[in-house]
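As structure tokens, the structure follows; a few thoughts come after it.
Excluded from the complex is one protein chain; the other protein chains are retained at their positions.
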Amino acid sequence: MESLLSLFPNPEDNFPLIAVILGLPLMGALINGIFGKRLGPEGVRTMALSAVGGSFLASLAAFLLLYARVQQASASLSEGAAVPHVKFVWNAWRWLALETTSIDVVFAIDSLSATMMLVVTGVGGLIHLYSTGYMAGDPSYHRFFAYLNLFIFSMLVLILGDNLPILFVGWEGVGLCSYLLIGFWFEADKNASAGKKAFITNRIGDFGLLFAMAMILHTTGSLSWAGIEARAPELFNELQIWPIGVAPSWLPAFLTSPVVVNYATLIGLALFLGCAGKSAQIPLYVWLPDAMAGPTPVSALIHAATMVTAGVYLVARMSFVFVLSPTAMMVVAGVGAFTALFAATIGLVQHDIKKVLAYSTVSQLGFMFMGVGVGAFASGMFHVVTHAFFKACLFLGAGSVIHAMHARIHDTDASQDMRNMGGLRKYMPKTYWTYMAATAAIIGLPLTAGFFSKDDILFRAFVNRIQPSGLLKDLAIRNAVQKAGAPLSDEAREAVVQGLHIPEWFSTAVFVVGVTAAILTAFYMLRTVFLTFFGDFRGWRIVPGWKNDDHDHDHHASHAHDEPIDGPVPHESPWAMWVPLVVLAFFALFAGWVNAGPFHLTAFSHWLEPSMQSGLKMVTTIKQGDELTHLEHLLLIPGVLAFLIGSGAAYWVYYVKKGEPARQAAQSAGGLYRLVLDKWRIDELYEATVLGAFHSLAETAALFDKWVIDGVLARLTTIVIQSFGSLFRAFQTGRVQMYAAVMVVGLFATGAYLLTAHGEVVVTKDEAGGMYIVEAAPGLGYKYRWDRDGDGVWDNPQLEQDETWTLLQKVQVQVPPGQETKVRVEVQNAFKMTKIREIVLRRPLPDKSRPDPVGMNVPIEVMP
Amino acid sequence: MTSIPLEYYLVVAAVIFVIGACGFLARRNALIVLMSIELMLNAVNLTLVAFNRWYASHHVGQMFTFFIIAVAAAEAAVGLAIVVALFRLKRTVRTDSVDLLKN
Partner (left out) sequence: MINAIVEQGLFYVSALLAVAGALGTVASKSAIRSAMSLLATIVGIAGLYLTLSAQLLAAIQILVYAGAIVVLFVFVIMLLGGQVQPNQDKRTSSSRAIGAGLFALSAILAAVLVARAGLGGPHLFDPPRIEFGSVSELGRVMFTDGVIAFELIGVLLTTAIVGVMAVARTRHAKTNAKSKEVGP
């Protein structure tokens, strides 16, 4: 630590270690991407692992250093004072300078980003190690690791970026890597279109993020976290979003009544649209289950542990914006809760093990948004961390299972179908135990990591209230006064403040929905365990080339005693695959103790607090002190009950009764069952509405293109170009003399121009004095004669000679007010060609109605 | 020798130049085209020498004419060499049968 401090004596201002953290994965990506083929798998593996490993070590060093600095800073504080927000900054370069602000490429590490950074590089490193085993033998081995390293780099840019544009660069970068990796096996049409679906769905969210960025720049004039935070009260200004401009009078009154929102709500909702896209929340969650088409390590890294939590990170990062708008907070928490429940229902019936995990991820992300939406930013982030451990472990375990199944079944879909598994506990014990550990965490087995984080969220959802602080109240009342145009009565002020509160029933509803989702989680997760690892192996009767052509969804137990067919036996995965599993399983079980609320261990929350101080200021709880602790212990009961009910039901249905009750339920509620199996047919709904609308729009545009663009415009262009072409082609005879003849024509044109005398004049006005300067066109050998007084006789400036031709190119004419003068000039060129030009200068009387003492505004007319 | 005005020389030069230009454009025999170029060069030379006679304090015009004659000699040599090479290639010196530039 001392040596680190001596290396970076002043990390708050300049911390170039960030360059190492960011640079290593980028370098790995470039080297693997460019030279990967020549390096061979061995070199690619070394490169990729050392890049991420080095980045992890640097991150760890940075984390420890940050921890030390925070300890130093808080040691000298008095009891109860807020811990200062320690932040290590590396200002790389200035990206662009705007008139009011500048956007720098600047990265920063504070407690929030340091935590995320450790998760990304740590879990990312483990998944890299796992991938070296999982992807072994793939022809595009180097491409895979180039993408994976690039993803780590982009994700770090997203996390470490100290302003919104840099975050957005990372945001788009991870989106790109996600797209590339989902479609990694792009030969299959299904994978390529899953990648496209993810990319396009994310674009909708990115639109929201861009929109929010523009509005933040508009209101606060800054895009960096500190800059936005400093001027966050500006966001409470109001904006009329409807009608835009002046509404036409023929619209009915209810359409023209003005809709006024404050910027915070607008920005909060726009940001959340971005988060919903990236973190797969309703209504943009549809891409994530399809994203499972990518290799399983990708699903673990990008679509479970890191990238999809970027939305949660953004909400936590922008907490000071969200808390300004109770509406936005309500939307975040509400959507999160509903997504948690909704995705869990779909997860109940899926057969594909990765699909179950995917819907589980969507559901868990809903939990996280539920947490940050009720103002429990630390709880939400804590669930991000624990979820990264157990969900990565689950996905990698599933990958290990699929890897084993592949030995038997060379079919992507069939090898992931749980109906073909069973009894794998015997063949792959390490996978089984780690999978069990991660499952225990996700279903909330008491004292595991998932138990603490999930219960923290549920508890916070119940007790947290967004409490408008003094400033927020003042601003709301100011807005109301402005709207009313008069001072408000006391009751009216009270009503305005009450309007800022989130209704009481909302917290209870979120809590109930959360507990329900937790029950479902326990059920479907144990279902995967029992179907995969218990009972007898059902893959015996699967021969190579097997096709899932019968649609009897519940046949899994009925053929369990069929004659086995000879073939390879499922086997445990190599060490590179099970070592990460063990590490992740360890953390899934024990990481919860860093923030075990019921045991008064709140290190994690305290650690994150400085990063979210101004957001947390607005959040209070319904009870304080001992009462709060008491309530926390009381609220453990629903959590534990949810675990017991869910897992008990799954044990009874799938272990004791071998799935018989599930079959019966599916038969008795056939329609509903199929609806859920088809994921509530949301994809079909989008297909019919959104895509249908776009298709008809596209068809209209295609018709326009066909008839107007191609039919008229293109043909017209062709005709014009063709006619000019044939005209010019006539000159291109290839004979030198033809070209010379054209030159002669040009010579004639030049000669004609030189022969003509050019009589253009320019009049300059000196308005105050009534003086006009008339300047004739200059030219080689030009002579001029002037008639300045309009008497029809050429002036003779040289009195002693009888010669009116002069070299005088410019003359002055004095015109009295209200009068006009005719001026003539004759121009003669070197070939004695002449041209006479006549102009009338008219000076109007000064306009008395305007305060214009010198007559500067008087228009001067010049008549040719 | 002062009885002929400058204009006379210029008129003669102009006439020769235009004749040369017309020959250059109208004739199809490459040799005669080259000769027309010589005519034009000579016309220009005459103009230069005549003007130099008018501004007799220096010899710039005559010097320039000297150089033009040298350039004309070089040009005639190269031009004739091209004509010979062309004749070898196409067995003709008619310029209208030479349109390699077109393809």
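To keep things simple, chains are lettered A and B as they appear, and every chain counts its residues starting from 1.
In this text, a contact is a pair of C-beta atoms (placed from the backbone, for glycine too) under 8 Å apart; a residue touches a chain by one contact, two chains touch by 3 or more.
In this text, all values refer to a predicted model and were calculated from it rather than measured experimentally.
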item	value
Hidden partner chain, residues of chain B it touches	1-12, 14-23, 25-29, 31-32, 34-36, 38-39, 42, 45-46, 49-50, 52-54, 56, 58-60, 62-63, 65-67, 69-78, 80-85, 87-94, 96
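As a working rule, only the chains that are shown with their structure count from here on.
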item	value
Touching residues on chain A, where the partner in the complex is chain B	732-737, 740-741, 744
Residue numbers on chain B that touch chain A, as the complex places them	21, 24-25, 28, 33, 95-96, 98-103
